[in-house]
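Written out below as C-alpha cells is the structure these notes cover.
Of the protein chains in this complex, one is absent; all others appear in place.
A and B are the chain letters, set down in written order, and residue numbers restart from 1 in every chain.
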Amino acid sequence: MKKVINFTLNGEVVEHAVDTNKTLLKMLREDFELTGAKEGCGAGECGACTVIMNEKAVNSCLVLAVEIEGASITTIEGLTLDGILDPLQESFIDNAALQCGYCTPGMIMTAKVLLNENPHPTEEEIKEGISGNLCRCTGYKKIVEAIEKVANDNEE
Amino acid sequence: MKYVGKSIKRVDGIKKVTGSLKYVDDMKFSRMLYAAVKRSPYAHARIVSINIEKAMAVKGVKDIITGDHYKKRAGLYLEDKNFLAVGKARYKGEAVAAVAAVSEDIAKEAVKLIEVEYEELTAVTNAIEAMKPGAPLVHPDLGEYKTAPIFFPKPGTNISNHYPLRKGDVENAFEEAEVVIDNKFYVPHVHHVTIETHTAVAQMDLDGSCTVWASCQSPFAVRQALSEAFDIPLNKMRVLSPAVGGGFGSKAGTTLEGIIIPLAKRNPGRPIKLTYSREDEFENTYVRQGMHATIKTAVNKNGKIIGLKNEFVWDGGAYNEYGVNIAKAAGYACAGPYDIDNIWTDSYCVYTNHPVGGPYRGFGMSELQFGIEQNLDIVAEKIGISPIEIRLINGLKPGGATATGEIVKISGLMECIEQVVEDINFEEKTESSKPNKVRGKGIACGWKAPSMPNNAASSAIIKLNEDGTAHLLVSVQDIGQGSDTVMTQIAAEMLSISPEKITIKTGDTDHTPYEWQTVASRMTYSTGRAVVEACKDVIDQLLELSQIKLGLYKRDLELRDGYVVSKIYPDRKVAIGDLALGLTFEDGSGIHGPIIGRGSFIPPNIRDADKKTGLGEHPVAYWTYGAQGVEVEVDLDTGQTKVLKVASCFDVGKVMNPQLLEAQVEGAIVQGMGTALFEELILKDGVLLNPSFVDYKIPTADDMPEMVIKFVENPEENGPYGARGVAEVAMVPSAPAIANAIYDATGIRLRTIPLTAERIFEKMKVLKRGRRGSCKNN
Partner (left out) sequence: MNAFEYFAPTTLKEAIDILNEKGEEASILNGGTDLIVRMRDGISDPKYVVDIKKIKGMDDIRIENGRVFIGASALLNDLGNNQDIQKRYPFLSKAALSIGSKQVRNRATCIGNICNASPLAGMATPLLALNATVHVFGNYGEKDILLKDFFVFVRKTLLKHGEIVTGISFEEQACLGVFTKISRRRKVDLSTVCSTVVKKYDEYRISFGAVAPTPVRLNKTEAFLKGKMLSKDIIEKACELAMSEVSPISDIRASESYRRELVQVMLRNSLSQWY
C-alpha cells in the first residue's frame, strides 16, 4: 500500500510515493539510495540510523516514512552538499574518532544536533548526548574529543 | 622516519565520515533476490520432516532449500558443520531451511509457512556435564570428521579437542610447595556486537563462477572454505569484502555465506542477499566460548610459583570447527605471562547445544587471564605480598621460559607493570566523596601470541604509476583497526613518497594478493613485512634502472621524496614516475617495463609443539606483553560499579601510528569493561534469553573511564620497523583488573563475569551477615 508524501530531503523538495509499512530508514536506503544511515538494530537502541528531522536527531528506524509528511530531513549525505566537509567530519578524521565507520554517520548526525542546540557542551553533556549511539571500536574517548574540538572552535 | 611512527590520518576517513563507503548491505544489484532463514526453535532436535509446499506457493518466492539439498560438511580446522542443518539441529536458531524471494518481506513471510516436524532430543547445556561418560552426544559421527592433524577430537564423546601440556615434575612441586591454593572461575558466552551485522550477497553464473560479496575479515580463508564446501575451483570462486563494519573475530571464518551459495547455485545469474537482524546476530553468528577454569597453584612463601595444575573446559557450542584452536591457544598460554617450571594443563574444547563458539578478540586469552590474574591476587594475599610483587617475581623476563618451554628473547612486561603502577598510582588509595561509595585499585597482565597455522602467509603487490604515485594491493581487511593506513605508511616510508600518493586496495580474491586471515593481531607484523618486501622489490628495480640512467652504482643510490637520488651527488636524480613503465632511452626504445613489486612473508621457523607434552621451542611467532591498572568505585547501596580510570601499557615493539594505536587500545579497554560489567549471553536450556540490545548491554559513552595509554618499544626481530601486534591483547587484562579492583574496594571476589550490581550486592549481603555473625561469636 503506497501513499504519496511531500517533504524536504537534504534541502530538496520531494514528492514520493512510499509503502506505508516502510520506515524512514528503509525509505532513505532503498528508495533514495542514501545508504549513509545504517541499520544496527532496527529498534532504536544503537543510533546507527540517526538522521535529522526538523532539526532534531531521530532514529530513522523508529519513524514511519509516511510520518515525515511536511518535514525536513537531513542525512549524512546532506552535510557535504557544497562539497566541503562539515567541521565535525573534519574533526572526526583529525581526532581518529572513527574506526570501522559503521556508527560514524549516525554519531556525526547526533553530534551535529547536539552542537546546534548547545554550542558549548561540557564533556558530561557530550557523553550524555551521544549515549544513544553505540560504538564498539573506539571506546568513545576520541569521539568525545572530536566533538569537544568543534565546540571549542565555536568559541571564536 | 617521515611517516612510520607518525599520527597519519586515516586513509579511509573521508569515505567513512561522509557515509559514502559502501558496506555490503548498502549494495544493490539488478535482479537481486533476498534470502530469509527458517531456524530451529529447539537446542537439540532431530528433524523429522520439512514441508515447504505452502511457502513455495507464496507469490514472489523463487526457491527454498533445506539441509538435504547440500550435505557436505565444512569447517576451518575440523569439518563438523553444515550451513543448513542435516538430520538434526544442534542449537536453538540453527538454520534448517532458506528461502529466496523477490523481497525481504516475502522471504520472511514464506519462512513462517515452512513446516518443520522435530523430535526434541536432550540438550547438553553444560560443558562439564557434556564431558562425562554417558552424556548425550552432540556429534555422534565425530570420528568420521576430517580434521587438521594438530587437533585431537575424541570420537564417542563431546570432546572436539584435547590439548595437554606436561612440563617438569608437577607432583613434586606440589609436595614441596609451602602453600597450595585451588581456585575455580567461569566465563560465560559473550558476543562481539559489531555495529554492522553479518551480511553477504552471492551470485553464481552458468560458467561455474561464484562471486560472494561478504562483510568478512578473511576473503581468502572464506574462499578456501567455500570452494571446498561447494566444490568450486579457486579460480572460479571470488570473494570480495568491500568494507567491514567491525569484526573482533566474528567475521573470521564463514557463517551465512554458505546458506546463500546453494540458493545462488540453483538460481544462476541472480544475486542473493542475506542480511542478519540484530537478533539473528546474537543467536546465529559466532559467540565467545564459555570457559570453566580450575587453577591449582603451588607457591613458596617468597612468592615464587613453583607449580601449576590447570584444567580449562571450553564450552564450544554446537560446532567447534574454529573453537578447537582456541583450546590449543589456551594450552600454549596456560600459565599466563609467568615463568613457572612445573605445569600440568589439560585444555578441552567441548560440544554443547549452545550457540556456536568461535574467535573473539583475544582468542581465549581474555577467558584464561580472567582466572589467572585473579588467582595471582588470591595467591599474593594468602602469602602476604602485594599484587605487584607477585607479578614482578613471576612475570616473564628475557631469558625466562613460557609454558611450552620457549625461551623468552624479548619481554617488556616488567616495564609495562611499572608504568601502569605509576600511572594508576597503585599504592595510593583514594576515597570517594560519597559515604556509600568505596574505591579500589586492581592490576592485571595480559599476553597473547598470534594463533594461526605455522605457515600463515601474507603477500603484497605494489604497482608504480607514471606520475610517481602507487597502488598498494594487500588483502588485510581494514575492519576498523586502521590497517589501510598503517600499510600505506609503511609503503610511504619505504618508497619515500607521501601517503597521499599511495592508494591501497584490499579485499578481492581475484585482484588482491593472498592473505591468510585478518585475525590474530598479526597484520602489522605479517602483512606489514610483506609490504616491506614488496617495497624492497620496487626499490631494487628502480635502482637497477637508475644506475643505467644515471651511470652511478646502485649502492650509491637511494629513494628520496619521489626520486632516485645519488647519495654522493644529490643533484643527480631521476623521478620514480619516469621509471614506472620501465627505462626509456633517448632513441625512444625502452627496457624492463612497468615496475611491479612483489612481497611475501611467512613468520620464520614456527614449529608444532610436541603432541604428547605440548612443549615446543618456538610454537608461535611472538608474544605481546602488557598490563593494565584500574580504579573503580562501588556503590555499597546498590552494588553498582563505575570504572573511574584505566592505565594501560603494552610492549608493541614499535608504535606505527600513535593516534590510531591509542584509539585501538581505548576501544579494547571499553570492550573489556563491557564484558566485565554487563555483558553475558543469558542461556536457559540452550535458549538465548537476551538476543537484543534491550537486554544485552554494551557500554555507552557515559560508561567510559578516564584512560591513560602508554607503550614500550622493544623491537620484534622480524616485524616491520620492529612492530608486533597488540589489537586483541589490549582487552585481555581489562576484565580481571576490574575484578581485582572490585575486590580491593569491597573484599568481594566473584569468580565469574559479568560483575553485575546484583551479584556484587548479593555478595555484600553475605559478607555483612558474616561480619555480624563473627561479632556475635566474639
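Here is the rule we go by: a contact is a pair of C-beta atoms (placed from the backbone, for glycine too) under 8 Å apart; a residue touches a chain by one contact, two chains touch by 3 or more.
On a predicted model such as this, the values are computed, not experimentally measured, just so you know.
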Which of B:126, B:690 or B:718 touches the missing chain? It is B:690
From B:152, B:514 or B:761, the answer for touching the chain not displayed is B:761
Had the left-out chain been drawn, it would touch subunit A at residues 1, 3, 19-23, 42-45, 47, 50, 53, 56-59, 61-64, 66-67, 69, 110, 114, 128-129, 131-133
Against the hidden chain, subunit B presents residues 105, 637-638, 640, 678, 682, 689-690, 694-695, 697, 699-700, 702-703, 756-758, 761-762, 765
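What we mean here is this: only the chains that are shown with their structure count from here on.
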Separation of the C-alpha centres, subunit A versus subunit B, in whole Å, is 30
The subunit B residues in contact with subunit A across the complex are 7, 9-10, 12-23, 25-26, 28, 192-197, 243-248, 277-278, 479-482, 659-660, 662-664, 666-671, 692-694, 698-702, 704, 707
Per the touch rule above, subunit A residues touching subunit B in the complex are 29, 33-43, 45-46, 48, 75-77, 79-80, 85, 89, 92-105, 108, 126-128, 130-144
